[in-house]
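Here you go, one structure.
The complex appears here minus one protein chain, its other protein chains still in place.
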Amino acid sequence: MMPRKNLLVSAVRKEQIIKSLAQGKRVDGRGLLDYRPLNITPNIIEKAEGSAFVKLGDTHVITGVKIGVGTPFPDTPNEGILIVNAEILPTASEYQEPGPPDEDSIELARVVDRGIRESKMIDFSKLVIEPGKHVYTVYVDISVIGMDGNLFDAASYAAVVALMTTKFYPLINQNGTLVKGSEKIPLPIQDLGVSTTFAKVDNYIIVDPTWEEESIMEARLTIVYDKNGNICAVQKGGNGGLLVDDVLKIVDLAKSKSEEMRKVLEGVISNA
Amino acid sequence: MENQLIVNGKRTDGRSPTELRPLKIDVGIIKNAAGSSYIEHGKNKIIVAIYGPRDSHRYGINIERATLRCRYHMSPFSTEERKNPQPSRREIEISKVIRDALEPSLILENFPKTTIDVFVEVLQSDGGSRSASITAASVALADAGIPMKDLVEAVAVGKVDGTLVLDLNDIEDKKGESDMPVAFMLNENKITLLQMDGKMTVEEFKAGLMMAMEAAKKIKEIQKEALTRKYSSGERKNDA
Partner (left out) sequence: MNKLVIPGDVVAKGNFRSWSNVFKKGEEYFSMFVGRAEVGGGRLRVIRLTGPYIPKIGDFVIGVVTDVQPLAATLDINSYVNGFIMANAFFKRRIDPSRYDLSKKVNLGDLVAAKVQRIERGKDVFLQPDQKWKVEGDAVFYISPAKAHYIYTSRSRIPSKIKELTGAEIRFGVNGVVVVKGDLKKIEMVKKALDVIELKYDLNGLYNEIIKVFGKDGKSTDS
């Protein structure tokens, strides 16, 4: 038998969570539209060019950025490469087995990737050393250390803060050989996509679900907004459905929530 | 000389040959785990989570005692060059020797037919990451309430520029003449991990072992202090 992948919440506990929501309060004391305490520490890994450790309640995610050199893809000879990889480590929960990334890890990596790529966060045309030959490869590696729900937002915040605070030695083409520059430079950042995640539990829309809430939810919706207020990535998750009205409502809620979270992220980055 | 690692009795990081790098341990950092710890030893930054005892599924069941499993894994961003996230042969060997270093300290007969997992994640690596992993894992096992005879602590000694040195850093590990990680169960006067590569004379080997044992006593104090900090105050589990 495969180990259980999710929490089995007792019927009493489920009732407790829903009754509390009816009173406008989560079981951990939060309001329906409050995030858990968010604590972000940038530059935690000196050996990485960029890094951030995010604690969103008991969800702990660390992301490292490494800059390498690669050959551009034939169809984009004048663009650098982005590679996003995520692993939900076996440290994260008792249901996580060691081994190659499972479908949850891969979905997580792809959703974070989409948020970075589609918000045009990085100007990849500036990450070219020699067109068609050498470009920078930006590796974003996400490790989920502790799991208590809403991995998407935690991973996304860790990734964007790590990218925004990345500093690396440029490589300069000198007569055909690549030479390391003398001063570190930041990545060519031009936007910041902010992810927010909502879940529908019973009839209630809540933000930043815990693991327990996710295990009894109908579905969840992650939306990434760019700085101009455009939606640039969306992912519905969970094995239930959302009403059309729910989606319309969440889109609006996500917009104002993402503005709030954008300020938090910008504050962290400016103090880094 | 450019390649000299010890100048006027000082090492590349300013330490004397018998000095430990700064070492810090926090206990109980992962909510879901039965026990957990975080260690900073030099530039090593390592997280350990313990899961279990729990049902042995899929893995071999031992009807007399718990099965100890260990995974030592390096994050892709933990090294100068990005590391492929897939476990390397080196990581698999280290996983095994860490398990062999910890197992003698544990009383596994209390939990037959179960598995105890030790998950080590190296967030940033420096010289001596396996030693730091063992030191941290032993604390995490105590935090998980796995019965044990004693804590286990580990440290490396080695030879650099012809001098015996304690607790090798990255450069010393790579460029020195020899490296010998050792783990101890001090109460029992036992060694539970011993590896060496490079060259040493018999005298150096013996002196090195004693040097490591003296350092292990200091490390044990830090382990005990970390556990005492958690279990004597009202510190919340996830504040570390």
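A and B are the chain letters, set down in written order, and residue numbers restart from 1 in every chain.
The definition used in the following text is that contacts are C-beta pairs under 8 Å (C-beta built on N, C-alpha and C of every residue); 3 or more make two chains touch, one makes a residue touch a chain.
The model shown is predicted, which means the values in this text are computed figures rather than measured ones.
The chain not shown here is touched by just one of B:146, B:164, B:183 or B:200, and that residue is B:146.
Residue in contact with the omitted chain (choice from B:12, B:79, B:114 or B:195): B:114. Residue-level contact of subunit A with the missing chain is found at 4, 8-16, 19-20, 23.
Residue positions on subunit B in contact with the hidden chain: 34-35, 52-55, 63, 107, 110-114, 142-151, 186-187, 223-224, 227-228, 231-236, in rising order.
We adopt the following convention: only the chains that are shown with their structure count from here on.
Interface residues of subunit B, counted against subunit A in their complex, comprise 29-33, 36, 43, 45, 47-49, 51, 54, 57, 71, 73, 75-82, 85-86, 117, 119, 121, 123-125, 238. Those residues of subunit A lying in contact with subunit B across their complex are 1, 3, 44-48, 51, 55, 58, 60, 62-66, 68, 85, 87, 89-94, 98, 100-101, 139, 141, 143, 145-148.
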